[in-house]
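Apart from one protein chain that is not included, each protein chain of the complex appears where it belongs.
And now, chain A:
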């Protein structure tokens, strides 16, 4: 930004000094986000004011109520027509309340709710010193293996801060796909990323791996954020505005009043293209697309499994929501430039995720690569650049998030002396010992593989159909090939569970509390219902599939 431009900004802001309107905030339409963020702040206060023994219950109660209330608010907004006829841009142009935003917010809130259930699980780990413990470190600040840590464990401490952290993350995720200008987008990105970095570091067992994962995630996330921010700056330079609508108008050449101070840089296509690439790159990092995926396996493996499940589901929903809005609202005029590039990204993502997953031996890493492959499949729907593309992506995200949370919740159940038994060899013969758990996991794997009568099939069919109709036949072919490759490792786990002899020193399946059971049951139910009778939800997604501009 040149000095004159800055000057111009100042003078422009200074000119109409006599009359500053108070910002108009539509609290009603922003209610879901405000409830969640408010509850998160309350959660911090609980940590400060409520005695340690009561904190866990207070936090769980607060989180569940807040997320449920926020979801109710989303439903009320949608029922009130804010998803369709009354869709609009609120908060002085910062936030859009429209169909995709509400649909994705609802999905994120449900994923968050199931996430809280798995976070609150305290029956899986053996009782330590008379205290029930969850998956999180007794005291995050204590050095792993130190006396301080042992003392904290003895005292029965638990890190109840995970609940407000989760609420903050959810709050950021709610804003992310609804953000209607680039600054809001960036702030939302940071609001949900930072709590996730922290959550990743909080594993009770294998703390060093967990902390390493968190550091890597943080470093690479910061790196990606830098790119994003640079991209935003370039786009501002191009359009003279961070507002989605204005940038779109400049791209289309239909802008009304050109800011004189920016006239020399405005419309510079190099700024536009480089800025777009960098902004999109930041979003692709969050969805875990190749080649920005390398954090995914390490972080998924190192993070506490409930966090992995929540993060894998909700982050993907939020990030794809933001990506959709950027591509469809800001850059539709640039479609012919971004589509070929995204084609390539989708192809390498699908193939890369599926191929590397074949040789994985750790169930969490396996699911991480699977999530990369799924990011590729969803990108195929994004590329369609059509209303069907939007709705198919929305449907896929909803289906995928429930499968993911359910699958990671099952992973928390299979344990041996060292905690979760995530090495695949230990899952051999699980179907003989615990047929129900193995069968439930098989349902999730089949859904990941996209076998008919599961939500995975309906979702995959929807995105591939949209892609094919959008003229991306090659993507569909490669997508199907990748699905075939991916089916190999999903089915291999099923074969391992059901057709191998159990190992004598194999893991046991812990009996969870009703919380995790609910999470798994909801996951299975949604997977089957969306697989058997997807039409209602497809219709819902297609009604919600229109962005407000």
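Here is the rule we go by: a contact is a pair of C-beta atoms (placed from the backbone, for glycine too) under 8 Å apart; a residue touches a chain by one contact, two chains touch by 3 or more; residues count from 1.
Here, contacts and distances are computed from a predicted model.
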Problem set entry | Hidden chain of the complex, named as in its UniProt record, picked from "CoA transferase subunit B", "3-oxoacyl-[acyl-carrier-protein] synthase 2", "Branched-chain amino acid ABC transporter permease" or "NADH-quinone oxidoreductase subunit L" | "NADH-quinone oxidoreductase subunit L"
Seminar exercise, completed: Filtering A:71, A:163, A:338 or A:444 for touch with the omitted chain leaves A:338
Exercise. Considering the whole complex, which of A:224, A:443, A:458 or A:510 touches the chain not shown?
Worked result: A:224
Exercise. Which listed residue (A:25, A:42, A:92 or A:273) would be found touching the missing chain in the intact complex?
Worked result: A:273
For this session: Could you tell me which of A:44, A:485, A:521 or A:546 touches the chain that is not displayed?
Result: A:485
Seminar exercise, completed: Given A:174, A:281 or A:476, the correct residue touching the omitted chain is A:281
Exercise. Of the residues listed, A:71, A:136, A:176 or A:292, which one is in contact with the missing chain?
Worked result: A:292
Problem set entry | chain A, residues in touch with the chain not shown (by the definition above) | 215-216, 219-220, 223-224, 227, 269-270, 273-274, 276-278, 280-281, 285, 290-292, 294-295, 297-298, 336-338, 340-341, 344-345, 352, 355-360, 485, 488
